[in-house]
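Note sheet for the following structure.
The complex appears here without one of its protein chains, the remainder shown in place.
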Amino acid sequence: MNTATAIRKQTIAKAMSEALASEMERDPGVVVLGEDIGKLGGVFGNTGGLLERFGTERVFDTPISETGFIGAAVGMAGAGMRPVVELMFVDFFGVCMDAIYNLAAKQAYFSGGQVSCPMVLMTSVGGGYGDAGQHSQCLYATFGHLPGMKVVIPSNAHDAKGLMLAAIRDENPVVFMFHKALQGMGWLGTVAGSITDVPDGEYEVPIGKAGVAREGTDITLVGLGITVHHCLAAADALSREDGVEAEVIDIRTIAPLDRETILASVRKTGRVVVVDDDYLSCGLAGEVIASIAEAGIPLASPPQRISHPDIPIPFSPALEHAVLPNAEMTLAAARQSIGERA
Amino acid sequence: MNTATAIRKQTIAKAMSEALASEMERDPGVVVLGEDIGKLGGVFGNTGGLLERFGTERVFDTPISETGFIGAAVGMAGAGMRPVVELMFVDFFGVCMDAIYNLAAKQAYFSGGQVSCPMVLMTSVGGGYGDAGQHSQCLYATFGHLPGMKVVIPSNAHDAKGLMLAAIRDENPVVFMFHKALQGMGWLGTVAGSITDVPDGEYEVPIGKAGVAREGTDITLVGLGITVHHCLAAADALSREDGVEAEVIDIRTIAPLDRETILASVRKTGRVVVVDDDYLSCGLAGEVIASIAEAGIPLASPPQRISHPDIPIPFSPALEHAVLPNAEMTLAAARQSIGERA
Amino acid sequence: MSKTNQPHRLWMYENMVKSRAFEDAIKPAYLEGKTPRFNMARGPIPGEMHLSDGQEPCAVGVCAHLRESDTVTATHRPHHAAIAKGVDLDRMAAEIFGRDTGLSGGRGGHMHLFDASVNFACSGIIAQGMGPALGAAMAAKLRGSDAVAVAYIGEGAANQGAFHEVMNLASVWGAPLVIVIEDNGYGVSVSKASCTAVSRNADRAAAYAMPGIHIAGNDPDAIYDAAGEAIARARRGEGPSLIEIETSRLEGHFMGDQEAYRPEGEKDRLKAMDPIPRYRERLLADGIDAAELDACEKHAQQAVETAFAFARGSALPDPASAFTSVFVERTTA
Partner (left out) sequence: MSKTNQPHRLWMYENMVKSRAFEDAIKPAYLEGKTPRFNMARGPIPGEMHLSDGQEPCAVGVCAHLRESDTVTATHRPHHAAIAKGVDLDRMAAEIFGRDTGLSGGRGGHMHLFDASVNFACSGIIAQGMGPALGAAMAAKLRGSDAVAVAYIGEGAANQGAFHEVMNLASVWGAPLVIVIEDNGYGVSVSKASCTAVSRNADRAAAYAMPGIHIAGNDPDAIYDAAGEAIARARRGEGPSLIEIETSRLEGHFMGDQEAYRPEGEKDRLKAMDPIPRYRERLLADGIDAAELDACEKHAQQAVETAFAFARGSALPDPASAFTSVFVERTTA
């Protein structure tokens, strides 16, 4: 519930650390673990100030032992604490995925609900800043495919705080992805639209609900994280230049996916472009399109998706920017959709 | 090329070990590594006899160190050998995925083609025999989503041998999945249709090409591994009981996915049911449906998919058999598709 | 073994016998429906079945020191540890039979036994139980309780990356954790000697600045003593220890294993050293009444019979329950 009023523009990084601090204040069971999340305040700024405020009993700078400390978080969560643990880049999931998908995600199920796993795994996603193929991946679908965890990604600071609160309070493992290009770290550049008003009281953004970032009637643009901003930019251009009103859906929760909100919009508009920056095949964009097709919604033109192609993410900006989904690609796809008949 | 003539009924396990032996004979660079692949001949029988024939210089029983020995295989492959390495159950990918998707799959790309990675990763998939949620997964989409590796799965012994030959000779990393319910190990039970004639000469089944397991005109049933047999059983029933001729596509290569063969069939039939036994969301079945939808193929009824639901795989047969895709579910979906109009 | 531990010796004996009786009852039940040709998919208990025959001393010698509030994480071979930790035997049997009344309503099965009331959990992935045990230990420490955690692993698991990471973390954090290696000489078919760089995994403890204790003889009393010290140390807040126990697996890796990888005669030699009759003799030699031991055996046998009757008498779960407990509802806000 939103109990605050003053307007406070914040970055996602700040909103995350604020949510963490407020939950740590409220609940002594919340502890934070990860690499460089203490003294450094998190490579991506999302744990800034926590060590100073809560001390080394609650904020643990860990060795580079992701399997060990994420596994430990599962045990802490099973014992009734609420660990928030950071995997610095989602790209590193390969060294610790068992602890995530075979332990955290299945603890409730294997125990028949006796032992829950209220932990949050924060992890950075996304490229666009030249960090190459082991530091720029999104892996939305990798996590969205595997049952037992909830997966969220905010597109702006308001949602970041509300989703973080909801994630910490959830009885289940929540993977909290944050996109580097939205994080508000000056050294990474930041999409302006991600910096929003963040009420200073406690409020939750519900996990499992997509948002309507812009209402429209003519075409549905579906995105998440940074691609919401590509969709919004494309929608602006469509409105300005084509007289077309696009509805923009912010997926916000990758799992469980809120198909209803998406389907309702597509039923209304009859046209859809889905944009994500993860790899294409077996991706989230494909899942959205498959869900629309299964539902048998009549479309005025074939559904389209824009994703990172099925290639490793290249380093050179000349290559990376050519393949990374952006607003222009979104606009072009939307225009094609509008121009076509199914 | 098929140089043999006599009919020899074989299991997939035997076909795999035969292909391995014949390539080891031909190419001294082929070595086999993994847990229990030597003395035991592989928990799933696919390396039977290799140690006896080729000795400990070519066949390595490893410690339980998947990150270490799969990483080593990447180095061997980069040095020009052709390691075949086993990850006993695909469920264990979480302890070693970095070596697979960040090293093996990207070695060619990161090196600009200077260093290839001709390795095969054999791994068992699938449930149905009560081995519960950490030993029954398929993870087709987990592997199919990540670029830089080819991923194959045979539905029968003929294809198993030909795909294994092609995989070993491929310059790129190939994940060779084999389904436990098709493996031909008596102790796991075996779907009879997987035991086929296996020519005794060398032949390749091309990677990247789907197969048409049964021709038909009225509906397309798409499967892979065990679900091909569900599709075939459903097709038989449809033909016998409904006078409906289903075309059955065997995906065979998960990545890169042969969309053309699938689309061609659906263009012809106008109806499609896709069946896999992996988790539903962001799964391979969804990818197939999204590809059909994107292509704008007019359908007579909405495309359908049958997958394992988004829940961990339950142990009790009363639960597992209720949720695991089977021939009856496939038949029911096909009948619904035939009965409906889009 | 001090005199004051006499009751523990009987407790250990009874729990070893109970574990053995439990598995002796599992064997025929598991084989039901799997003959004439062994097929793991069939019968009332499908899937893999890893028996702990011969390894019972590792369970009782350690768990004799544990309280309900202490945590144990076990492996794919969990029955003996579960029993010694006090997991509800009826619901455990029902879980293994995949019944509605099972610990997890049949969702987990033999490799995923969880009993929250005694803080017992399992993982079927090698060495992966260690992380959660460390976490449970840290939760206790952070809350100022003197509870401890014990992570059981096999000697094969000591070559897995998770072992290294958790050992180091436990040491750096001073966690009240005891890692117990049950060294039965094999990981499936691969001998320890052929895949481990050192002959004693206890020596690896030095790489983490923690005590490493090696115990030969598969002897409940020796294990009891060493574990008692390690656990007391952990309770005192002095940090983790590694205990390596030489034990023996008297059956195959799982039921159906042909065991062709064993040297000729090994199995007979191991069976001749079965720790349970040996312990009975020792107790008798130490003056314990045969009647007391007989009573232990009878209790154990009865508990197992009750458990199996409970399991077999329970219903299979409603298929709809496959979809519940994937997520747990929030209980507080």
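Lettered A, B and C in written order, each chain numbered from 1.
Definition applied: a residue touches a chain if its C-beta (ideal position, glycine included) is under 8 Å from a C-beta of that chain, and two chains touch if they have at least 3 such contacts.
Keep in mind it's a predicted model, so treat the numbers as computed, not measured.
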> Among the chains included here, which ones are touched by the excluded chain in the whole complex?
Replying inline: A, B, C
> For the chain left off this view, which of B:43, B:70 or B:334 is in contact with it?
Replying inline: B:70
>> With the missing chain put back, one of A:28, A:130, A:270 or A:296 would touch it. Which one?
In response: A:130
>> Touching the absent chain: which residues on chain A qualify?
In response: 35-36, 39-40, 43, 61-68, 91-92, 94-95, 128-135, 181, 186-189, 309-312, 314-320, 322-323
> Residues on chain C that touch the omitted chain in the whole complex?
Replying inline: 159-165, 167-168, 171-172, 194-198, 203-204, 206-210
>> Suppose we count only contacts with the excluded chain; which residues of chain B make the list?
In response: 31, 57, 60, 62-63, 65-81, 83, 95, 98-99, 102-103, 106-116, 147-148, 150, 169-172
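Basically, only the chains that are shown with their structure count from here on.
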> Measuring centre to centre, with centres taken as mean CA positions, what chain is farthest from chain A?
Replying inline: C
> So what's the Cα centroid distance for chain A and chain C, whole Å?
Replying inline: 40
> Roughly how many whole angstrom separate the Cα centroids of chain B and chain C?
Replying inline: 35
> Taking each chain's centre as its mean C-alpha position, how far apart are chain A and chain B in Å?
Replying inline: 31
>> At least two partner chains per residue is the criterion; list those residues in chain B.
In response: 67, 91-92, 94-95, 133-134, 309-312, 314
> Which residues belonging to chain C are in contact with no fewer than two other chains?
Replying inline: 102, 105, 107-108, 112, 123, 125, 128, 161-162, 326
